[in-house]
Each structure stands twice: as C-alpha cells, then as structure tokens.
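This report refers to the structure that appears directly beneath it.
Missing here: one protein chain of the complex. Every other protein chain is in place.
The block that comes next holds subunit A.
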Amino acid sequence: MKGMVIVGGGHAAAQNAASLRQQGYTGHITLFSEEHYIPYQRPPLSKEYLADQQSLDRLYLRPERFYEERDIDLRLGVRVSEINTKTNNILTTTGDVLAYEKLLIATGSRARLLRVPGDQLSGIHYLRQLDDVNNIKKELRDSSKICIVGGGYVGLEVASVLISAGHQVTIIESESRILKRVTTPKMSSLFHTLHTAKGAKIYTEAVVQGFLGSKRVEYLNCGDLTIPTDMVIIGIGIIPNIEVAKKAGITCDNGIIVDDRCQTSDPNIFAAGDNTNHPNTILNRRLRLESVPNAMEQARVAAANMLGQDKKYASLPWFWSNQYDLKLQMMGFSADGDSQAIRGDIETKKFVVFYLNEDKLVAVDAINSPAEFMIGKKLYGKAVNHTDLSNTNFDLGSLLK
C-alpha cells in the first residue's frame, strides 16, 4: 500500500498535503514532522504570536479536524532519519519503515547556532520553532533587559514587539549596518533610525565573543563591550535541512537541487520550501529562498507533478515584514538594480523604492504602500521611467494598461 509521503511539517508540507487532496488524490498521505504540533504558521512567531495578539488556535495553518476529515495521516514528533531510494522506503527514528510512491522533502531550515563560550547558559534563545517562542514568552515577565543578536528581519521584528511591550532592547549586529544582507544602505538606515527612535540601542560591527553568568546569562561580551542582560535572542540566519536528502544520495548544493518542477535528482522525490536550490525562470538564476509564498507555491507545483502533471514553478520572490506601524513588502533583489526611484516621502513612513536595471524594474521595497507594491510586482522586468515612478501625481496603474 504505497502512497505519498511528506517529510517535514511546515508551510510547504501542509500545503502539499492539501494540494494533493485538492487535485483529487485518494491514496494514502503520510506527513512526518519532528515537531509536536500540527503544521503552523511561522511568520507570526516573531510578530502577533510573540506579542500575545494571536492565540495558538489561530497559529495553526489548518485545524486538526482538517487532516482527519481528509485522511491525512499526521505523524507528529517523528523524525525521518533515512530515505532508501532503491527500495523507495523511508525510515524514522522510532524505527518505522514506510514505502512511498512519491516523496516530498519539505524539511525547511533551522537556526544557525552561535558557538561561543557561555552559549549553554540558560536564558539564551533562538527563534525558529513554536517551542522557542513559548520558552521566550515564559521568561519575558522576569526579563527587562534583552539583547538581540543579529539585525535581520526576524531580529528587528522581535525588537519591535519587545520594545512595544516595554522591554529595554539592545541589538548586536556584526556587519557595518543592520539588514546588510538583504537591503540597501538607505533602507538599513531608515530601520536603524526607526528602532533607535523607539528606544533600541544598536551596535554595529559588534561581534559576540561570549556570554557570562553563573547559571543564567548575565552579560553579553563583544570584546571591548560588555552588556548586562536578562535574556538573549539570537537570529543570525538559517541553515537548510538537507542532511536526509544528502545521505540518500540526492544532489545537494546550498540546498536540495530541484528543477522547475520541484523534482530532485531522484525522479520519485520532490522537494519544496526553504531547503531547495531551485531555478527561477523569471529571474534567470538559481535561488534558495526563505519565504512563505515560495514554500507554498513550490508545494503546489510539487503536488501537481507528484500526480503526474507537468506544472512549472515561475514566481517572483517576495516577502513581508511588520515592525511597529511599518508594513514592509519586498519583491525581487534590490542588489540587481543600478538606479533607484523613490516615490512618496520617507518622513511620512509611506513610500516606495523602485530599483531599476537599465530602465527595467527589478525590485521594489514598499513601506505602508500595498497598492504600489502590487503594481510593482506586475511591472517586474518592464521598462519604466524614473520620473513617472517618483511623481506621486502620476497614476502608476496606467503603466499596467
């Protein structure tokens, strides 16, 4: 009784199971997740859920009965340890063996660890899984001073929630500016100013050397700088979970290599989500992305192809982040641009930066400007005029006609 087997329990895994059923598959679907929860949304972990504005029920992607009614067998708290591509079986850490007709690897990614002296003290956290956030929340009441290591989107979202809740927040960034890996100096400086104005202290070019304390962390040390702290939250990036695939002989290189149908080097095995290194035909290059829209779309594409169709992945990369009263939406890679057009007023916190390469639109950063963002997504790759883009009296919508 072979069926579809899904390894992983995040956005991609849950969407794949749902898409398989939606497309009429009636065979067995078994989903293995090493986490103990039914699949849930990760973005709110650093936003509404951390801020106590979203209940656990509302964090789940779908309610438990969904899986029961659709006969999707959830094996929670079970890790898949091996894939045998010769016999088409998987092996779990609990010793179970299960045969698959087609397999989806949706193992996502994990937090990159900061290995320094003192890293085993209590009060030092990462923020990737629901358990991480629940642990952080338990300790928040007794923590007034909090250090966040890493000024990426997750770190800055956490900072905005904690500052709004009245904590003293220090952000430690090893690069010369926050968000350096993902955005331009202008945007970095905007976010730097915003967080500082709200009361965060930001240290750039500060490299954590270690943590001090007897049982619980009491100080964070960055060489010359020693900062007293009640809690540390580390967000210094992720590592794709490719080990199971690699061990099975599936081709991996900065992620599991898939084609535009989400198929791996083994024709019976597909992959979707944070763990894939996939071709993007719109951007003309291979990408490994960390975003929900990508995980969802790859999961849909993989489901169709697991059922013998021929569906191709062709989506623009995009992402969102909420900090204080700022809603940021980003599309494409700003580094692809050789010039910019700014529309709106940075002071009013409602503006858009369009990035152009030889007059073609290649990326958009939109702050509190969802309409302009949507237009930007549609204009990708099209020739546009700087003056039109930055003229707020010019109707952007007319460019779509």
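Everything that follows uses one rule, which is that a contact is a pair of C-beta atoms (placed from the backbone, for glycine too) under 8 Å apart; a residue touches a chain by one contact, two chains touch by 3 or more; residues count from 1.
We take it that contacts and distances are computed from a predicted model.
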item	value
Hidden chain of the complex, named as in its UniProt record, picked from "2Fe-2S iron-sulfur cluster binding domain-containing protein", "Sugar ABC transporter permease", "NADH-quinone oxidoreductase subunit I" or "Cell division protein FtsX"	"2Fe-2S iron-sulfur cluster binding domain-containing protein"
Residue in contact with the excluded chain [from A:Y37, A:F66, A:Y219 or A:Y380]	A:F66
Candidate in contact with the missing chain, chosen from A:I178, A:V292 or A:V353	A:V292
Sole residue of A:P185, A:G199, A:G223 or A:P370 that reaches the chain not shown, by the stated touch rule	A:P370
Residues belonging to subunit A that touch the chain removed from view	18, 21-22, 41, 43-44, 61-63, 66, 70, 292-293, 296-297, 320, 322, 327, 329, 370-371, 374-375, 378, 397, 400
